[in-house]
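Omission of a single protein chain aside, the complex is shown with its protein chains in their original locations.
Labels run A, B and C following the written order; every chain starts at residue 1.
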Amino acid sequence: MDENILITMRDISKSFPGVKALDHAQFTLRKGEIHALMGENGAGKSTLIKVLTGVYSLDAGEIHVAGVDGPVINHSTLEAQEKGIATVYQEVNLCPNLTVAENLFIGREPKTPIGTIDWRTMNKKAKEIVDGLELKIDVTIALENYSLAIQQMIAIARAVDMDCKVLILDEPTSSLDDNEVEKLFKVMRDLKAKGVGIIFVTHFLEQVYEVCDTITVLRNGEFAGEYSVEEMPRVKLVAAMLGKDFDDLASIKKEGASHVSDDVVVDATNLSHKGTIKPFDFQIKKGEVVGVTGLLGSGRSEMVRCIYGADKAQTGELKVNGKKLNIKEPLDAIKAGMGYLPDDRKADGCIGDLSVRENIILALQAKNGMFKKIPASKQNEIADKFIDMLQIKTASRETPINQLSGGNQQKVILARWLCTHPDFLILDEPTRGIDIGTKTEFQKLALKFAEEDGMSIVFISSEIEEMLRTCTRMYVMRDGAQVGEISGEMTQESVMAAIAGGGE
Amino acid sequence: MENFKKLAKKPLFLPIFCMILVLLINVIKSPDFFAIKINNGVLFGRIIDILNRGSEIAILAVGQTLVVAVSAGTDISVGSVMSLSACGCCMLLAGYGNNSVSELAVPMVVGMLFGVFMGGLSGAMNGALVAKLKIQPMVATLILFTAGRAIGLLLCNNQITYIRYEPYKYLGNFLPGCPIPTPVFVAIIVIAIVSILLKKTALGLYIQSVGINSRAARISGINSEVICFICYVICGICAGIAGIVASSRIYSADSNNIGLTFELDAILAVALGGNSLGGGKFNLAGSIIGAYTIQAITTTLLAMGVSTDKAPVFKAIIVIIIVVVQAPAFKAYMAARRAQKASVKEAA
Amino acid sequence: MKTKRKLDSNTVLVFITIALFVVMYAIGCGIYQDKGFGNLQTFLNILINNAGLICVTCGMTCVMLTGGIDISVGSVIAMDCMLLVYGMTEWKMGAVQMVILILVIGLIFGAVQGFLVGYLEIQPFIVTMAGMFFARGMTAVICSGQISITEADNPTFYAWANSKINLPEFLGKANRHGKIVVPYIRPTVIIAFLVLILIFLMLKYTKFGRNLYAVGGNQMSATMMGLNVKKTKMLSHVLSSLLCSIGGILYCLNTMSGSVNQATGLEMDAIASAVIGGTLLTGGVGNVIGSFFGVMITGTITVLVNTNGKLLSSWANIATAALLCIFIILQSVFALVKARRNK
Partner (left out) sequence: SDGGSTGGAAPADGGEATEAEGGDAAASGDVITVGFAQVGHESDWRTASTKSVQDAFSAANGYDLQFVDCDNDSKAQIDAVRQFVQNDVDYIVIDPIVSTGWDTVLTECEDAGIPVIVIDRTIEDSDKYVSWVGSEFMNEGLASGAWLKAYAEAKGIDDLNVLVIEGSNGSSAQIGRTDGFKKYADEEGWTILDSQDGNFTQEGGQQVMESYCKSYAGKFNVVVCQNDNEAFGAMDAMKAAGVSYGVDGDVILISFDACKAGLEYVQSGDINADFMCYPLQGSYCADIIKALQNGETVAKETFMTEPWYVAEDILPSITYTNNAGEEVTEDLIVVTDAASQASY
């Protein structure tokens, strides 16, 4: 084995019932390299990582790890860790009931001379780590008190601190804001300098070009090629991922407000929910796409949840199509023609063990009422239609949704709302964890629904460009309050300025 | 072989297989186990006993399955609720304070409906605690587990209330001229109603959604609390019906003994039917087969003359064998071993 | 960071429990002052009577922390008591030998249950229910009658059971017959406290203890973080059965007898105590201090009902259930309010 090589994976195959997730995949990681693993949703990236770290057993193929003679098979994450492979998996995987410090150190707690856990040292070290990441948090309280973003940072910090030879990061940036991503990159570069090999999975092309050296592309579980970043322009990379030429993002253009009618669909005044969002106003017209922007944790989700009734509004008044509406439960909102794609897919979206079909028709069924069951044939028809339309990669419509890759799960949830034919659809981070091809698809779809079906859409995204491309108007949020509204000619700079509050 | 493998993939394969296994032991032990004859105008035989005596557990298992599915927890009060509704029914039929009557104080139907209503009410209380106050199911139902029998005893003025009125015995024994025990019909009716409810409405989908991810279900327009509540009420009603059947068998309300430890059997039935006690997806048919499997074990032990206080040892061993055979981890291990053997053979 | 540390919800639950206990005890002292409820010995009796339960509840808490449950404990205690008594009376074994034998049996019992739960991934409720049937049946297999240990059978064990540890004399009080009754505890109480303290330290300061919390918090995550979830679950059951065996010995020192129906429903007492003490059945939250107060609360409820002495059998059960209900609802309301405030 080459001195410089940390890991080689050869001809790795892995099948799940009905899906061939990996088909003779190849992968090589060298010392001091940041290696991007790219591919569409469901290409098999996460599976490759899980095979490497012993979460799944492999069907065929060989794995070699530096410092170990012969082929290696890890049977558990623990074994992988012992071989110097530290991993942050795609879904945040920490124990919310333990303190931040424990989450950082569990499995390798500092010990006192008599073999008990040395809490003082542990807390001290933990504090150093979070301080190093410029997080202002108390390491001695339970992790569940902090947001998803912070949890993600802690998961990363845990892996980084593990003194590993190989660090694997599976979509760590999907819930981080730019500032935090920058911190992460700094850490990654430091490790790289120390000779650690890093596997980095992301759907953000900019990030790949910012930190990575090498790119391996997977397509439908197969190895599509390994490239060095310098010799791989964006368009070619996307083409390699999709296996076809990529019609550029430029093709998404706003029609302007020409199709927007004057009918106000939703009109909220003074809505608020104690503890999460201060009173705000909101208005949207038929066929309009409106954005909500702000920093992470600024209350974007909270604002739309309050409109939708996921958190019951305590003050204010909501009019839908001119009629006053008192939303007690999300069902009332659905009946009034609303739909809400939540940002936390795992907790608020997917019904894990249920099939793709059942997940798709769920909201429609709820809208129809319990006693008007949608006939089986109709259910199949709807499911097939959306699997086809959104190109959901699934073995069959009866596959449980939790066996789908992250991005495809998101598409199923979108299908759930589309099939209720809402007048007003809230998309909260619909593109989080979604590959570039599908992202564009989502943006196009949003515009198409607005234009052709006259749907009013709220679009929330951490990527300002995405919102610029789709929205005609944006509400600006800061610290749990609505602080303004911008419209007209918007640029990245003007939006950023509004978010930062420089304009006041 | 291919066909068998396909069969083995069916979700109900294992529960049925286990049931057959238990019955097989009987055939070996005593061939006349399966003998059914008409005796005294009614069907007579061990198999009939299993169907007859298993009815209460089957009825309870129906309700328990829904509760487990929707709340990932178990309702341990069903045994006490059985007793409570039996007492409620008999108290009304006898009139408060009378401990033995041969004339009913109110029409029989009224008494029975009242008993079922008591069951529903208990279910509603459990449901409210679990759905609204978010108390863990086992803890919430612990309250009625403790108090149910006691309230029943109070209703019966601290004594066993006998209803020595011939038609009252019909429900738990035989209808005149009908050779099949009535509890079998009651079980069939309860199972049928719940199955139709699940088939013809979206309740099944709702229950599973709430059981798997109640937050997501709520966002999708399902009123999680109401669905959870409904399941507990159904479970309570099932317990009420089972209680009245049990009471009719002995034409009395014996608050201490009606439904004693039935909650364990009901939960066991759900698990033997291949359902996860962690909630979510469920299979009603499995639970029902599980219920009759348990009764088959009990009847077998009785037939073999194993004394009731030692019988649990055998019951435990059978249960463990059944659940181990069903365990995915065990299946995977066996599959791996088979593969290993095959590869060794190939190599040779 | 030191300023105004947020109390985490687990600690709050324990404080609620302790506060409720104190309030209830104070009310009891007020109402039943004339019946000696306020005597120090009444309190000590709660400890003496529940020494075994405290051990069992510690074990139960450990299992519940992983998200599991162990409903075999009541039957295991019955089996332990029966075996202890039978061994000492019929086989004429020594007290120490029997104690060791019981502990070994506990370990084996726990290992089997643990293996089934941890490695074969069978639901703990079902495994321990089978364990419950098994142990109860075995009790009858060992002996289906009622047997007891007398001084003649085994003087050592008899001495253990009857030795008193007197508290300082000035705490004593004269009873109606003019005798100064010095408050005392039995050695069982000391053992129970030792177990309590050891388990508390284990949960807080050992890797295994923290693993229990991690597994209960999120099993998937624990696996992904490289913990051996299967082993942890198995060991939790071993620990529970071991503590249950210790509890069984203490129980036997209290009752000095074995019978088939002994300790029926004790598992529910243990679970209820742990839950009242703030342990969640879903796992990941709780600690043994809370569980201890849970035991004290259930014990106090019993004493209150007994001291009243006017309740019909049914009312006694209903009173117990009602108090339990009030406790659980109060706790849940506190938790809901706190969750809302946190949001």
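Simple rule for what comes next: a residue touches a chain if its C-beta (ideal position, glycine included) is under 8 Å from a C-beta of that chain, and two chains touch if they have at least 3 such contacts.
Note that the structure is predicted; figures quoted are calculated from it, not measured.
The chain not shown here makes contact, within the complete complex, with B, C. Screening C:Ser148, C:Thr206 or C:Thr282 against the full complex identifies C:Ser148 as the residue touching the chain left out. If you put the hidden chain back, the residue from C:Gln219, C:Thr255 or C:Ser273 that touches it is C:Thr255. The omitted chain makes contact with just one of the residues B:Asp75, B:Glu225 or B:Asp254: B:Asp254.
Take chain C: the residues that touch the chain left off the picture are 33-37, 39, 41-42, 45, 48-49, 140, 144-151, 158, 161-162, 174-179, 181, 251, 254-265, 302-303, 305-307, 309-314, 316-317. Interface residues of chain B facing the missing partner chain: 39-40, 42, 44-46, 49, 53, 99-100, 153, 158-160, 162, 173-174, 246, 249-250, 252, 254, 256-258, 299, 302-303, 305, 307-309.
Keep this in mind: only the chains that are shown with their structure count from here on.
Averaging Cα coordinates per chain places chain B and chain C 30 Å apart.
Every residue of chain B that touches chain C in the complex is listed here, in rising order: 73-74, 129, 133-136, 138-140, 142-147, 149-151, 153-154, 158, 264, 267-268, 271, 276-278, 307, 309-317, 319-320, 323-324, 327-330.
In the complex of the two chains, the chain A residues touching chain B come out as 310, 329-331, 334, 340, 342, 347-354, 358, 362-363, 365-368, 370-374, 416. Residue ranges of chain A in contact with chain C, taken from their complex: 55, 76-78, 80-81, 87, 89, 93-98, 102-103, 106-107, 109, 115-117, 119, 127, 138, 140-142, 145, 158, 275-276.
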